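Starting off with a structure, shown below.
What follows is an incomplete set of chains from the complex, kept in their original frame.
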């Protein structure tokens, strides 16, 4: 029996001591126990020594084994630690890399807009054909958290005139500060990217919109309003000849009194006051809302302009698939002349659109402009994309005093197919209803225009 | 003895119950056993309670410890899960990022081709010098799996004329659909990238090849054949003046009846039919297969062309290091005139090449063109790269009816050194054998041309 007892104790103790759940320090208590057993003759001293030796060896692991859950926790944490400082790469819809700490990021992207158009001519010849409307690449990013930059180039243009955005921004003050070349804040259809406007071209009175320029601006926004203002030089090149550049002051305010998932109401107003600098000349002209042709529907030609004030009132309302948008432009030109009167030009457009799929225009309240349509069903993933019908009436009056640039009205129909978040195909029909005055007087062509667009 | 028994059972049971291999639920069975042992007097009720208490405590861990292999499996799986949705970044030879699910990708790449040439002049002066032949950047990618895009720009050109590729592609139908600006499918040496052609310039009759244009195309291919067709406008700008653009229909078929690791035979045919639009003018000209000089070896000048049909028959055969390639071009021009006859121009080239390292030309059967040479040994990694010798005879006849553009033959020798998959250095010797007619009549210069090329 003693033997049995020895063996069972021996195995039992060894097993116990070397079992992973045995806490370190147990050995000392067991040594006491073994000594007691040895003292009452249950076990011999050899056994005590042997058991203790085995127990000690067992104890060399020093650490307990662990449960699967604990292992999984360790692994999870270790993997998290190993990857948390790794930059995050976003691939969906856009390529953007962000540092692990979020302080630095870079995005590389662009757009392609390939057009084809044919014209039903009236008085003047229009030129049918194809055109690469825009082919842009950009790099933008964050640096040290609060600093941003963007450099965007349109490859269809030549030299510095191809530079779209080239600016630096600081975002750690109540008002963001922007320096460089960027859009002067003006008008809803202008501040809405050409990727997201409803028709292939913006409505006629867009011709009043001041272009991008080098300047400094401040901006502030919340979820449903935005305020932007800036001072701007002229263009992107150094001044030409021996003439000083002019400068402009501009600003834009937007407010969305209604802004929820299904509905939004945009109200906005912009102004741009420009002093023309040494070269007091200005001109307004535009094609018939289709850019392939080279013929201008309206054109003032170059005229004297000391200063000019451009204003626009903006409104848009969206309710689910339906949307209405309208802007009214008013331009007052001081010709600084005793013989020539001041000039007033104006224009407006009204457009309505309807998604006949379960989609909706994407309004950004803190930018006061429209953004990317993300169709609920995607072509190539079993879906049919988003389909949108649109109508527009636009009007511009460039006749005043001695200037006869033309008073013109256009009607347009548009069909947009947003196949994926990145791909859009558009077909536009534009009918020049009437042109009164100017080189296009009485010329009422029709245009049928198509566009294939990718954004990446 | 009872004590011994108690101790051994006590330790044994505790150990057993708390041992990691004990499955949850064992406790209940043990409780039954303990009750039985207690009943037959082997152990007291105090022991039963104690053992059960300890067993329960042991059971609070609830989970067994696990083996190293299992830990490794967990870790492996956890790491796999943590990284499987991570974008994959390819760096070797090209920079490409692909989303974890493979639906989105972006590649940024480009090429540099820096040339220098010197000429042994004959009748006319040629201009020695250096030239950046191509300096291209591109971004291409996948969007939502089935959609692709590419935007490639050649920095040596100005404005929109620098846009090489700018297209959108949909690949989820039996025929791929492509819209935008891309190569009109025509000729083997044309569809082979300038990075991979055997000589620094394509053979003389390449002057017949229609350039890239905005259009829409369809394509289908398998391992050893390809079919492509499209309709194209003219160039990349909108139509100029008040003239309508012309349009072209084109197509190309290729088939490789032999296609294995050591041998391939390429057969192909292409055509391009173009209606010249409002401006019925056409011209063909080319330099002497070296681009640094500005002198044209042959040139028709501008002539009237209502429509033209260009065709080419293509053949190439590669057997290990040896390769032969030839194309024959035939162009028929309808001048739509009662007084001027139609014109027929033609040309061909035959080239042979031989790798004297253990390398081979890289034919792509589903594209019907040649691709990147990946030398078996790499310079900088203990290798010598791939070395290739080449010879070419090319001929073009631009004399017909009243047009005397020149009937010219060239002989060329080439040496290519593919140092790595990305780096290529080339030396070409070109001898103008004969020019009969045109501005270059009787002028038989020689050119020695070098190129350093990197592709990334």
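In order of appearance the chains are A and B, and numbering begins at 1 in each one.
Operating definition for what follows: a contact is a pair of C-beta atoms (placed from the backbone, for glycine too) under 8 Å apart; a residue touches a chain by one contact, two chains touch by 3 or more.
Computed from a predicted model, the values in this text were never measured in an experiment.
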Entire complex copy count, 2 subunits given
3
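Following the convention adopted for this analysis, only the chains that are shown with their structure count from here on.
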Just curious, how far off is chain B from chain A if you go by their C-alpha centres, in Å?
30
Which residues of chain B touch chain A once you look at their complex with the stated criterion?
1, 3-5, 7-12, 14-15, 18-20, 58, 61-66, 70-71, 74-75, 78-79, 82-83, 86-87, 89, 97-99, 103-106, 108, 139, 141, 143-147, 149, 151, 153, 158-160, 162-163, 166-168, 170, 172, 179-181, 213-215, 232-245, 277-278
Which part of chain A faces chain B closely enough to touch in the complex?
1-2, 4-5, 8-9, 11-13, 15-16, 19-21, 37, 40, 42, 64-72, 75-76, 79-80, 83, 89, 91-93, 95, 108, 110, 112, 114-116, 124-132, 135, 137, 155-159, 162, 291-295, 378-381, 419-423, 452-454, 456
